[in-house]
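The complex appears here without one of its protein chains, the remainder shown in place.
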Amino acid sequence: MTRKRFSIWLILAVAVALLWTFLPMYWTIKYAFMTKTEIASFPPLSFPPAPQLASFFNIFGFDYTLPDGTVIPASGQARQVMLGLRNSMIVSVIVTTITMVVVLPVAYVFARLEFTAKGKLLAAILLSVSLPPVSTLIPFYAVYVQLGLVGTITGLVIVTLTITIPIVVWMLIGFFRNLPPIEQLARIDGFSRLYTFTRIIVPMARSGVLVASVIAFLFAWNEYVYAQVLVTGSQAVTLPAAMSGFLFQVPEPAHLAASLLVSLLPPFFIAFFLQRHIAEMNLV
Amino acid sequence: MARIELKDINKSFGEHQAVKGLDMTIEDGELLVLLGPSGCGKSTTMNMIAGLEDASSGQILFNGRDVTDIAPFERNVAMVFQSSLLYPHLTARKNIRMSLKRTKLSSAEIDKRVEDAATTVDVTHLLDKFPAHLSGGERQRVATAKAIVRQPDCFLLDEPLSALDAALRLSLRSELVNLQKRLHTTMIFVTHDQVEAMTMGDRIGVMRDGRLEQIGSPTDIYNEPQTLFVAGFVGAPPMNFFDGAIEETATGKVFANADMRVPLTGSAAELDPRARVVLAIRPHLMELCEEGPESVPLKVYAIEQLGNEAIVVCDGPNDNRIRVVVAPGYSAQIGSTIHARFNADVAHFFDPATERVIPKLTKAAA
Amino acid sequence: MTVKFQEGRRRHLLRATTALSGLLAAAVVAGSLGVSAVSAQESFEAITDENVYFRGWQFRTDVVQGNVDTYNETMGGNVDYATVTGDYPAIMEQNLIAGGELDVLYANPSSAVRYFEGGWITPATALPNSDEIMEDMYPNIREAWTHNGELLGLSYFVSVRGTLLANLELIEEAGFTEEDLPATWPELYDMVYALNEAGVDTPFLPHWFAEYFGISWGFVFEVMNRGGVVADAETNEPMLSVDGPAGETLADWKELWNSGLVPEEVLSYNEAAFIDAYRSGRYVFSPQQLYDIKTFNDESQSADVAGHITLLSSEEQSWGLIDSAMYMMTSRDRAEDHTQDVMNFTSWYGYKNEEGEYAVANRWLEENMLFSAYRSVMESDMAREAIESAVARPEDYQTLLDVYATTDYPAGIWNVVWAEEFNSWLRDKLFAFLQNDLPVEEVINEANAEIERLNDRYGL
Partner (left out) sequence: MNGSSARPSRSSEPTPHGAPKPRRELSDLQFALVVTVPVLLFLVVVVAYPLGYALYMSFHDIRFFGGYSAEFIGGENYAGVLSDSAFWGALWLTIRFTIVTVLLGLLIGLGLAIVLRDLPPGWKWLRALIILPWAVSPYGTGIFFAYLGRGQTGFGTAFANALGIDEAINFISAQWVIEYLAFGNAWNMAPLVAFFLLANMLTIPKRLYHLAALDRMNRFEQFWNVTLPPLRFTLFVFSCILTVLALKTFDFIFTQTQGGPGNASSVLTYLIYRISFVNLNLGYGAAMSFFLLALILGLTGALFFFWGRKVSR
């Protein structure tokens, strides 16, 4: 066993893994530090020749003056990007909160208790994991038109919940199954089911709860299909929908890259600090 | 503190009947061990006593009061679970306090009780640690402190020592017995380890397939096994069994099969002849001898040296494994044939059909 | 300004012109201030506190936001501007169906007719000064934007999509001169192959990208440039023929595709990638948006090609098609005063401001060379300055205006409700034609059949 030290092969493997991880991101993100000309040059440049932060100012509505005096004007998308950032935060936090409040007891019940029709109910919940968004896009839209929910945060939250709830239920069931039979201890100590669940099970399942909320948050934060249809161009626009303004029509790869980087920061932050809990989240 | 009666308790999980018509009384201040292999219903029985599971039918009485439908906490029992389960997210102190959280005791009083309990089992220095940072033995002690802090009517322990290594088990075993005697609280202890059962219990209830096979003092269980199962399960090294028949001959009754003919003497002589019978004899009641008319031919399989004695493991008649306790240092060629004999007076006889003991009129000497 | 400069001097001058253009333009605007203030209109001030929702695709959103801010500040308006991304015509139609918060929107004529027929649009004819506005428009454009006698919207821009741009530097490097520049599509393809033989790997970036205005529009304008018609302007009957311009176009496309000169990835480009590809200086020819000639010749945006991008002359045939867009007003449920606000804003933004200036149109022309439908805008000195500063060579000014003047508009397939449906169908079919090597006859016959099917479906 040569587990304890770096062998040449291990160094190579780690290098490949890091390249695999970061090259695809870097290749686009580097545009954020480049000018239009630099981005367009062929053959493509691997490194920004004169890195500058113009794009990060531009997407938040500020002009930026390059050292040579050229002024790079603020993007007209800035208002949407900021609105999107705010809305994405709101939607993600609301969705995560509701998902966790709703899903924790459900997953717990499915994991730890035996009752009739459990299998069928579970199958129904899991079936909704399989539903492709493109199938429900139009029906949702039609219903939302009737209810006046198009272009609202409420509407987006509801539709996002249909994605997060089933998947998080499924992930947490596995986690709860592996907890020790602590309920019995709690019953001996005289605690009610509610107390047991909220004050004992949930704190005990901290890892699982954290990871499940991260997953809910990521799904909400990264949701684009519904957002593109339901809230684009509205007051409820989310960051992905706002950002896609840099993707279509007129080329703004630098702004796209800068806003992508901004959009990646919250998930990265969360994933980075919670990764050690992920392994504890036993699916099986 | 509590005398516990179980009256015709049944418990089924769907099709499977886990406990069948169980009647049992646990006397006040007694340490009763429920012994049996896994799946025999002993844990289920304990859970029903605790109130964690509802009996399908029957009654449970604490000091004559029917508690069958009463929640666990109201029964004032304390329980230590398998592997000494504790709340993993709480420190030892908080774990112990949790036992009193639902009582109306004042905070100061709770603190005092926790200190007392911790002192009793010597875990004061561990109180601020989390379960994950405690060793198996320490966790067991904390779990015990958590149990005694309640000053319960009854302790229920569900294989608390099973995950520990042998040496630790040995010491914790006596600690628990000592504690129970000091507190003089009724205790029910579930285990599948017959040595644990023998060493700890005031009485042992041996269970199998949801039924109580036999209940009695360790000595009774050991010396007077009522069923084939109890005979085989209790005692180390385990009981030797011979299949055969009791025949009436000119010289008197003999236990006979193809390989052996043992005359029945003493109390055994009073047994009636029967075609099929199982003879059971403890290994240390057999001795090696020269080949003779009453000897049993055995083929040496292995020799286990225990220091103070040795055990010869042999293949006996009908492919039964037979053990004979001999003097330490004994040696023999593996595969060679040796002979042993025993006094049928101290043997037990079972009916293979009912698996129950065939009563002898007078008691055999121990 | 038609004197031929020597190479070096021309570049020098160009750089000076580029640098000065901003200043000059500013001066022109200042000059025109006093002149046109006379025709100042009645108030455009917002009456209500209701928001006016203004939606468009993203093009220079900074400029739009700036203009909207100006309106909100000077006229007390509550205009809420945002962009809509993705499949613009489809998403807009969904929004119109939903009757949501949408008052003013961008639309291409092809979508505009459908929106109007859908009953979701208040035509510009409803504006009090619509006669004046229509009078000010070039007749051909007014005609393109008029449906059932109603002017659908006000001028956002008029441009030519498919103007054939050429990178002079590459042409000269390959040993050719300006004299060799092609004048027709067949000549263009000949030159593409000739360039390739001369060692140019990627002589041509065809209009085959994946947007709704990509490959399908590329086919339509090439057919028109070769003298064909896709569908009759009056009856919408299909007019494609295998042995006519449509057949020739497809035959040339097939040859080009099979030659391997066109990188396959073009078929997955969005407009951003399409422009960036040409900006990189890899390609000699490409049909592009007319106004992008300014982008390509701008040192700060396209350093690799700036100063070398010229356009092909329209003496023998036109290039591209008229690509235009309007500001349209929705007819959603609103209070009367609120509707008045919408009209005030639309008129201010899409025509003249309170000072009587074409403030928005002028700014578009100046900053991005977006042409206007209004004569007064296009025939000003400012327009001349703006265009001259955008082109690589002084003589390109005239070429550009000529190209603009001779370009056609595909009324038969655009001024009809099924325009986007056919467009989407055509896009998929053309991709299949290239990738699956479909026979030319099959594609043309199916296209004609599809137009007939759509006419049937909508009872035309």
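When the chains are written out, they are named A, B and C in that same order, and each has its own residue count from 1.
To be clear about the criterion, contacts are C-beta pairs under 8 Å (C-beta built on N, C-alpha and C of every residue); 3 or more make two chains touch, one makes a residue touch a chain.
Remember, predicted model here, so these are calculated numbers, not experimental data.
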Completion exercise
Which of A:G151, A:P166, A:G208 or A:G245 touches the missing chain? It is A:P166
Handout entry: Absent-chain interface as seen on chain C, which is shown
Key = 86-87, 90, 93-94, 97, 114, 117-119, 202, 210-212, 263-270, 273, 276-277, 280, 282, 417, 420-421, 424-425, 428, 431-432, 434-435
Completion exercise
Omitted-chain footprint on chain A covers residues 1, 3-6, 10, 13-14, 17-18, 20-25, 27-28, 31, 39, 42-46, 102-103, 105-106, 108-110, 113-116, 118, 121, 124-125, 127-140, 142-143, 158-159, 161-162, 165-166, 187, 190, 192-193, 218, 221-222, 224-225, 228-229, 240, 244, 247, 253, 256, 260, 263-264, 267-268, 270-273, 275-276, 278-284
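Here, only the chains that are shown with their structure count from here on.
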Exercise for the section: Compute per-chain Cα centres, compare each with the mean of all protein Cα atoms, and return the closest chain. Expected result: A
Exercise for the section: Among all other chains, pick the one whose mean CA position is farthest from the mean CA position of chain C. Expected result: B
Completion exercise
Chain-centre distance (mean CA atoms) for chain A and chain B, in whole Å, is 56
Fill in the blank from the handout: Chain centres from averaged Cα atoms put chain B and chain C apart, in whole Å, by 92
Exercise for the section: Please compute the C-alpha centroid of chain A, do the same for chain C, then give the distance between them in whole Å. Expected result: 37
Problem - Residues of chain B engaged with two or more neighbouring chains - result: none
Completion exercise
The residues of chain C that touch chain A in their complex are 55, 57-66, 80-86, 88, 91, 94-95, 97-101, 211, 270-273, 275-276, 279-282, 300-304
Practice task
Over in the complex, which chain A residues touch chain C? Could you list them?
Solution key: 35-37, 39-42, 70, 73-80, 141, 144-145, 150-151, 228-229, 232-235, 237, 241, 244-253
Exercise for the section: Going by the contact rule at the top, pick out the chain B residues touching chain A in the complex. Expected result: 47, 50-52, 71-74, 77-79, 81, 83, 85-89, 98-99, 101-102
